[in-house]
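Let's look at chain A:
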Amino acid sequence: MLQQLFFGYYAFMIIILSLLVVTRGNPVHSVMWMLLLFFHIAGLYLFLNAEFIAAIQVIVYAGAILVLFLFVVLLLNLREELSLRQIAGSWPAAFFIVAALFITVTAALGAYVQGPVGSYSIEAVRSETHTKALGRLLYTEYLFPFEIASLILLVAVVGAVVLAKRKLRS
Partner candidate 1 sequence: MVPLHWYLTLSAAVFMIGMFGFLTRRNIIIMFMSVELMLNAVNISLVSFSHYLQDMRGHILVFFVITVAAAEAAIGLAIIISLFRNKQTAHVDEMNEMKG
Partner candidate 2 sequence: MVQTMNNTMGFPILSMLIFLPLVGAAVILLLNRANEKASKMVSLLVSIATFLLSLLLFTNFDKSTHLMQFVEQHEWIPSLNMTYYLGLDGISVLFVLLSTLVTILCVLISWESIKTKTKEFFISLLVMEGAMIGVFCSLDFMLFYIFWEAMLIPMYLLIGVWGGPNRVYAAVKFFLYTLVGSVLMLVGIIVLYFYAGRTFDILELMTKAYPFKMQLVLFWAFFAAFAVKVPMFPVHTWLPDAHTEAPTAGSVILAAVLIKMGAYGFLRFSMPLLPDASRAMTPIMLTLSVIAIIYGGIICLAQTDLKRLIAYSSVSHMGFVTLGIFALNTQGVEGGILQMLNHGIVTGALFLSVGIIYDRTHTRVIADYGGVASVMPIYASLFIVFTLASIGLPATNGFIGEFLILLGGFTANQWAGVLAASGIIIGAGYMLWLYQRVFFMETNPKVAGLQDVTMRELITLLPMVILIFWIGIYPNTFLSFMHPSVLHLLERVNGGGAPAVAANVMTQILK
């Protein structure tokens, strides 16, 4: 019961916050609401026994990505834009599509059949700690993708610098 209550709170907040994020006119507000949203999602992760994921959700998303967003928003002078219409005129069509998609997707959930469970039971993870279990998998079985991920980040860093750099007038 308590669990369901917790879930209810988080789910409600997440949805409300999501709606706020996409509907606020001023991007700064959106970013703020999103920050809150990410904390709630991190909470949900904890609830699902994923401490490490929850941590990086806060550190990377909330700490890094959102701050980046904030920087950008502040960097750009969007004052004039705020007076313009923020929502596309065709939003009813988009709403219809999204709603229909939601209905079909949730309808599909009924067909879900639980598959065989794996070896990482809650107890097993707890005894080993989540971070260690994740780390072991990541550095053994998923080493190669991990390396690629690092490469992607490197590329992103270089790319971001190249793109954002002001053109030197020669």
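Here is the rule we use: a residue touches a chain if its C-beta (ideal position, glycine included) is under 8 Å from a C-beta of that chain, and two chains touch if they have at least 3 such contacts; residues count from 1.
Selection rule, in plain terms: all candidates are chains of the complex that A comes from, given by their letters.
Treat the numbers as computed from the prediction; the structure is a model and nothing was measured.
Here chain A is shown alone, and of the candidates 1 or 2 it touches 1 within this complex.
Interface of chain A with candidate 1 (complex): residues 3-4, 7, 11, 14-15, 18-19, 21-24, 27, 30-31, 34, 37-38, 41, 44-45, 48-50, 52-53, 56-57, 60-61, 64-65, 68-69, 72-73, 75-76, 78, 81, 84-88, 90-91, 94-95, 97-99, 101-102, 105-106, 109, 112, 114-115, 117-122, 124-125, 130, 133-134, 137-138, 142, 145, 149, 152-153, 155-157, 159-164, 166.
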